[in-house]
Structure formats: structure tokens, C-alpha cells
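Just one protein chain is left out here, and the rest sit where they should.
And now, subunit A:
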Amino acid sequence: MKLRLSPQPLEWIDRKNPLTFTFEGKEVTGFAGDVASSALWSEGSKVLGRSFKYHRRRGLLSFANHDVNALFQAPDMPNVRGDVTPVQEGQMFTAVNTFGSLASDKGSLVELIGKFLPVGFYYRAFYSPKFLFPKWERLIREMAGLGKVDTSWTESRQPKRYRHCDVAIIGAGPSGMAAAIAAAEQGVDVCLIDENPYIGGSLDYQYVNEEALSETRSSLKSTIESMANIQVIASAYVAGYYGDHWLAVNTDQGLIKLSAQSVVVATGVFEQPAVFRNNDLPGVMNASAAQRLMSRYAVAPCKEAVILTANPEGYRAALDMHKNGLVVKAILDTGSTDSEWVEQARQSGIPVFEHATIVEASGRKALQAVTFSVDGVAKQLACDGLLMSVGWAPAGAPLYQAGTKFAYSHTLEQLLPVSLPEGVYACGRINGVFDILDQFKDGEQAGLAAALYMQGKETPELNDYAAQMAHSHPYPIWQHPKGKEFVDFDEDIQFKDLKGAIAQGFDNIELMKRFSTIGMGPSQGKHSNMNGIRILAKLTGKTIDQTGSTTARPMFHPTPVSHLAGMRFRPERLTPMHAFHQSVNACFMEAGNWLRPEYYPSEASREASIAAEVAAVRGSVGLIDVSTLGKLEVFGKDAVELMDRLYTMRMSNMAIGASRYALMVDDSGVVIDDGVAVRYSDEHFYVTTTTSSSDSAYRMIQKKVIEWGLQVTVLNRTGQIGAMNLAGPNSRKILSQLTDLDLSNEGFPYLVMRRAKVAGVDATLIRVGFVGELGYEIHVDSMDALQVWDELMRVGEAFSIKPFGVEAQRMLRLEKGHIIVGQDTDGLTNPFEANMPWSVHFKKPYFLGKPSLMKLKNEQQRILVGFELLSADRNAMPLESNLLIEDGEMIGRVTSIGRSAALGKVIGLAMISIDYSKPDGELHIKLSDGRLVKAKVVKTPFYDPDGLLQKPDEEVHNKEQGAAA
């Protein structure tokens, strides 16, 4: 193991537990606790991936969950992040986006023609001649993309958890830990979230060799562990802050949806790379990456290092290297730092060059030398590592998403939060606090304030602990005449690309991003946005604040679909009679979330079975389960008023015990629902809705009740009540055996409701005629429904009763010319167009949609008519939605069609231009293949036009039609 160090005081690896995995087909040995990148690096494998565009060799850069150049392909996962993914025995990884292999990537030929591929090159070419574009696009698509998807991968889902807490603290570094303790001491419930497996943050990698802090460290950690009201959620990051302190916390085990009362953001800062020639050579990395590599995994970043720094943190990293017995050839200080640090470095034998300028890094496959200049004199040092410590950018996503404003501090050369939303606090380095002891204090005050805030107590004034010196270089960009200064490592964006974009007018931060694609890769600009802003500000002569920043949107890190989706919950609703339907092998169809029998396979074919069901209803008796209908109970002082306002027909003059067709339109007069209403008492109605609109109608009615200020209660009883329709000439004979109710025409006339016991069960019975025969809709408690159904089937046996499904009902109602809302009506159909002018009672002072209907009544353009097919060709059967054509123009469409056995012809409904609606008028239906077939307009109902069968042995005195869908 070439670069593995001796044991480190806080290392995360378990040296007793070695394991082996493969990378690019080669065996790699590491320890449990290693991440893929650390294990590879420990063996001296510094080329971890190829870059996105030029396929340049890339190694570690930030080692902080955004090393997008070290993305690996696993057999069951694309884009695995090497810098954070713990290795497991036997795992197999390859590099993503290579052509050939990582070692020999044909994609690197792109770099040879890089001159021809400047920023936005793809906007410049490939479109002419047009017919070649698909070929070019295919090539470009193949070159883009990272990992590969195997479409045979199976579904994976992780359950979600819900958590409430008083104070959520994001980030368990020095200030976050202090904040957690301070908040918890107030007795509140604290969640401390950190993306690493252990708390500690920079305290453990930047200050690992600081003896003076070891006691503080252990005391902080043991206090947190001992406090029952602090829950540490480790290996977890806040993917998004979603308003009202609602956090999506992603963990290895799935998403936690965390609702907090206040939030402390202690996420710290992202170290930003320096931009100079060949800054992407493997071996060039952020100083904090090197510190994490050493302290967590006991892996040396290199053997001989040069440090490029603009702050004390660089010196600290140099001393850490030195302490581990590694050679630090020089510290290149871009300015001049506190003499104390320079002194310490020199005492350790490290040469310090102040006011140094980096010229370039060089090396064939990895870093071999660094060229820099001091006082205009160029020097070169051989080395295999260059650690960059030139500045920081806020890890501010949760703050930005919460609505925090940031402003640039020239003292710190860093963006700082300046106005925090209520209940949101920030502390630590994101606040510009760099002194470790001040970080504890800043954390304490933020934690205390967050706890007091959520308790509704007054919060103290917060002290400003921000550093009084810059920890970031104001412009860590060193151009080179030969270029290759990389700003965005995800997208291979060089300095010249941004310069080119800006020069072409993309000189707004958002436009520059969109044209150059800076910040659009998987790391979403974590290491590139700040330098991008600095470059844009410099080249346009603006300040950082004037330049602004792009929006930090969720996700903070790319978040697995399997976690966001969670478990699969799909409601499935079964009617009380479902067991019966299953027992006779009903063929089910989905109706919203309901399962309904489409038909019962009693014959050889679907068609024959449906025909048999239709014949049973017409000839003797049938029974259909209509439990899926929406069922609402309306009661209270204003029940009548509500019913009158909701439905187009007058409901206030219904006698107690009467039923009436209930048609509902919206504000613009469009038909949205129908059903049957019955009146139980003066202030009590019961009304059905269509299956599909039961929920939406209920919601809408609730809204209207509030809007209109009515004293009325509406209950949605859809699931509590089972319903069935017993229909056919013999229905009365069957029902009479199961009830004491007087079923004579006088005792229980057509369109009347009765409440009585049926098969020993309390029932509401309505005499309706949707299918056009003598029939009873029977509503009972859903617990009793199956019993009533079974009894009706048992008694009906003597009459060869048949259960019938949705398809038979469709045919039966079509023969009667009854509409199905949503099939025979569309998004604009009003009742006049639906050919139901009788259903609109304008004499009411108001009902929903009345003003619109008053106007629409006189402007009717189209109408729903019945038609019968004149062609007998069975191979020329139109389908629903086929168009009607006259003189080459569309004049309408077929909304329903079917072959009626009772009538011996094909009948249907069509919504057509009113000009063509005269009875017996010829129509032409255009089949899907373009052929025209002839039909003629006929009056509806097609079957039993006078409705005699619905009211046997009864005089026809009531013209009102009854229907229920």
C-alpha cells in the first residue's frame, strides 16, 4: 500500500478488516470504512476518471461528495460517487464515460480537436444540411451522459420516515455541535444532521493535530451522546429546504421528512480550487481534501507536496503533511500571511515563498512538477501533489432555499448571509467565522436563539464573530497563454470558455451558466460557481454583489429516485359485492381506483357474454352492482337552498319521498356530473354522483357551501353505502319476496323513493329507469350489501337472473339514449347541446352556471343526436371518437356506438353541428382508415320511446325523464 499512512488519531478505517473490490477489472485492497476513492488512492491509483468533454485524466479534487470526475459505474447503479461511497467486499466498479478503458480512453482524441470545440460549439454547427443532424445528434448524445443505465434493473424503493423536532441543525462541525448542545440545554428536541458517518466536521480534519482541542472535542462528542434530546442523524444530508422548516433529509436508508420549528444552518463552506494551467492533473487537489484523506482514511495525498495558499488553512495543511512525515517542498503564499504561520512552517523546514504566482502544473499522466514565479522569476519544483488553499464559498443551499439574502464581504472575500428568514439561523464558517473558538461561540448563540425562538421566547442580539481578515483569495485565477485553466471540472469549462461566453453577450450570471453550462453538472457548481462569479465580475467590471449568483435549487446532492419515491401506495377500492364478483370470475375493469365487473364470462366470448346479460335484463331480470356511484347526504337548515343552487333542476319543490334527475354544470355551463337526488325530509337529501366525480364533486360542494355561507352539512358516504340496481320485467316479482313494501304502481310509483327493509336490512329504494326497464336501485349499509345481493340472486334464480356488468349497462342505456357524462359530453358540452333542455329550470333565482346557460341557450351550435348505421358491413364498424364529415369538413364525432340486439341494428350517439341534426338526415362517419360509412339521424330513445316498459301497467302522465349514471 503505497500511500497508506500509519494510524491516525481519528481515522474511520478498520485496519483489522481488510477487503477487496475491483476497479476497471483490477483488484484493489482497502479497509472497511474506506470509500472507493481513498482505497484506490492508497494504492497509488491517482487516475480515478476521465473528464466529461476532453476525457482528460482526473483524480481527487474536493473529496467532499462532489468529486464528479471520480464517478463509477456499478453493475446495478450508474454514477456512484467514489469520494463518499464506502467500499464493500467483492464490489465491481469501472469508470464512467470512457471509450475503451480508463487507462486508454479513445475519448481523449477529443482534446486533440479541442480547438474546434469552443464554448457553445454545438450551437455553431451540425444543423446544415438538415438531414445530417440526427447523425450528429446521435454522436453528441453518445459522447455526453455519464454512467450507463441497464433497463433490466428492477425497481428499488426505500420507505420514508417522518420526524418532527424543535430545532434542526444542519451540519455537525464545530459550530453545529456547539449549537446542538446549546439548544438541547434549553430542553428542546434537537436533530443534528451531518452527511458524514461521524460528527465532528472540520474539527476532526483541520484540527486533528491540535492537541489543545482534543479535550474540547471529546467533551463535545460525549455531551452530544449523553443528551437524550439530541438525535444525531449521520450519513444524511438535507436535500432541500421546502419552506416552513420542512426538510427533506436523505439517508442511506431512505428519506426522512423532517418538520422542525427552527433551523440552524451550520453547513460550512466548500473549498474552491485555484484556476491555473493544468489545475486538473491528478495530484492537484484542495487542501481540505488532502486533510480529509489523511485524517479519515490515513491516506497520503502524495509523497512530495507543494502548497498553494492564500490563507492560514494552507499552512495548517502543510504542517499536517509534515507531521505525517511527508515532504512539503514549498508553501506558495499568494500574498503574505501572519508571520506566526510562516515562522511555524519554516521551523518545520518548509520553505515559504510569499507573493508567489502559480504558472502551471505539469505532468504526463499525473502531476510531476509545479511552476510558479516570485518577483517575476519562474521556478519549478518537482512534486506529486499540489494542495490548493485559496478560498471558500458558502454551502448555502438550505439558506438560499429558505430565502436568505447573501452579500459579499470584502473583509473576508466571501459571500455571507445578511438577512435570515424567521426561525432560520446560521453559524460557523458560513457566517465567516474562522477562529475555531469563535466557531463554538457562534454555534452556541445560534443554537440558543433557535431554541428560544421556537419556544416563543425573546431571542438575544447575536454577536458577530466573523473573521477580520480574508480567508479567500479575491481572484484565484491565473491565466496562462496556453490555456487549460479549468473552472468547472464537471463540465470541462475553461477560463477561455467563460471569457468567450461573456464576450458574446452572455454576461449575466444566469446566461453565462446556460450558455457555457458552468454549474450544470452533477456537482451543481459547488466547486465552480464562485470562481465563475469572480471571473464574470472581473471581465464585466462589476462587483460580486452586482454580478449576483445563480439559484441554489434542490437537490443539495443528487438524490436517489428510489428514496424520493418511497414505497408504492396506490389505493384500490373494492365494492361490498367484490367477493361475489370474484366467485363467478367476473372480468374486472378499473374505474378510477375502483374495480368494477366489466362483464361476467357466461358465454364463449366477451361479446356473447355481454349480449346474454343485455338479453336477461330485457327479457327477465338482471342485477348490477352500482356501489361505485358517489353518494352524498345533504342535511341542515339550508339543504334545500344548496340543492337548488347546485343542480340545474329545481329541487326545492320535490315532495318528501320523491326522486329527481340531478344534473350539475360548472360556472361556464358545462355538464360536469349527474346522478339521482331523493328527498328524505324537508331538510334532508340524498344524492348520487358519477363514479369518477365522487371526490371532485364532494370537494367542489364543500367549497361552495363555504363560499355561499350556507347552514348545511354534506357527508360523503360513498364507501359506507353499497348499491345495486335490480332491473327487468321480473324485478318486481323478485323484490316482492324480500320486502313487505307495497310495490304496486300506486304504492311505489315510478321515480319515487321508499325506505323499507329488504332481506331484513334497512334500505333506500328508488324506482329508476336508467336501463329502460322496470327497476329498483337499492341502497343499503355496505356491511349488509352482499347479503342483500345474495338474496336477490337466490330469489332471482327462478327467473334466470343474471348479474350484469358495465358493458351491458352501457348498451342498455344507449338503447334508451341516456348520456354518460364525460363520454357523450366533453369539456365544453352544456345541457342544451346534450339535448336535455328539459333538465334546465331557469325559473329558479340562481343555480351554478345559470348566467352562462341563459346566454348559451340562444347560441347553440351543436347537439347530441341519435343515429343508426345504414351500412350493414360488419367490417366497417365505426369507433367512438370517429368523425362525421360533410363536404370535407368535420361536423362532429361519434360519442357512443354499439350493436343493439333488441333493435337489430347499430345505433349510437353523435355530437354534431346543429345544421345536420334533422331526423332522418344522412350522416357520413369517417372510419379510422379514412373510409366513409353512411348513417342517419334518428330520434332517441331508440328503444321503447314512450317509456312504457319502465312503468308497466301505468298511464304515461309524467314527461320527466329519469336517469342515473
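One rule holds in what follows: a residue touches a chain if its C-beta (ideal position, glycine included) is under 8 Å from a C-beta of that chain, and two chains touch if they have at least 3 such contacts; residues count from 1.
Going forward, contacts and distances are computed from a predicted model.
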UniProt protein name of the chain not shown, from "Electron transfer flavoprotein subunit alpha", "FAD-dependent oxidoreductase", "Nitrate ABC transporter permease" or "Protein translocase subunit SecD": "FAD-dependent oxidoreductase"
Selected from A:Glu142, A:Asp375 or A:Asp920 as touching the chain missing from the view: A:Glu142
Chain not shown: contacting residue from A:Ala565, A:Ala658 or A:Met877: A:Ala565
Per the touch definition above, residue among A:Ser101, A:Gln479 or A:Ser881 touching the missing chain: A:Ser881
Full-complex contact with the absent chain, from A:Thr251, A:Ser852 or A:Ser871: A:Ser852
Touch residues of subunit A, complete complex, unshown partner: 76-79, 97, 113, 115-128, 130, 133-134, 136-138, 140-142, 144-157, 240, 242-243, 246, 248, 257, 496-497, 499-506, 508, 510-511, 514-515, 517, 520-522, 524, 551, 553-555, 558-562, 564-566, 568, 570, 572, 589-590, 668-669, 822-823, 826-828, 852, 855-856, 859, 879-883, 885, 890, 893, 926, 928, 930
